[in-house]
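All protein chains of the complex are present and in place, except for one that has been dropped.
For chain A:
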């Protein structure tokens, strides 16, 4: 329990980085989340979450090529670490366990 403490947005970012597999840098992650979840994501919020996840060891980053459209600035690509994978798997598992123990009745009442 204690090992992996991941917030909702952190979880989304982690998963998105996984989905983009190899092509995850600032702009693509932002686009992906905005498209899939139809929610507005600011660069600030995203960047700070990425850095935090990196600091926690769930993500690692490498500098990529620089291109003209980015004013010569390099892209910073993110990939999930093994530890990160464990973390999302753990979250998924705990969620499932919780879902399974939810009585059917309550769901039907909705």
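The definition used in the following text is that a contact is a pair of C-beta atoms (placed from the backbone, for glycine too) under 8 Å apart; a residue touches a chain by one contact, two chains touch by 3 or more; residues count from 1.
In this section, contacts and distances are computed from a predicted model.
Asker: Look at the options "Proton-translocating NADH-quinone oxidoreductase, chain L", "ABC transporter permease", "Iron complex transport system ATP-binding protein" or "Succinate dehydrogenase / fumarate reductase flavoprotein subunit" and return the one that UniProt uses as the protein name of the missing chain.
Answerer: Spelling it out: the chain absent from the display is recorded in UniProt as "ABC transporter permease".
Asker: Sort through A:22, A:71 or A:103 and give me the one touching the missing partner chain.
Answerer: A:71
Asker: Of the residues in chain A, which ones touch the absent chain?
Answerer: Where chain A meets the chain not shown: residues 25-27, 30, 42-45, 47-48, 51-52, 63, 66, 69-71, 73-76.
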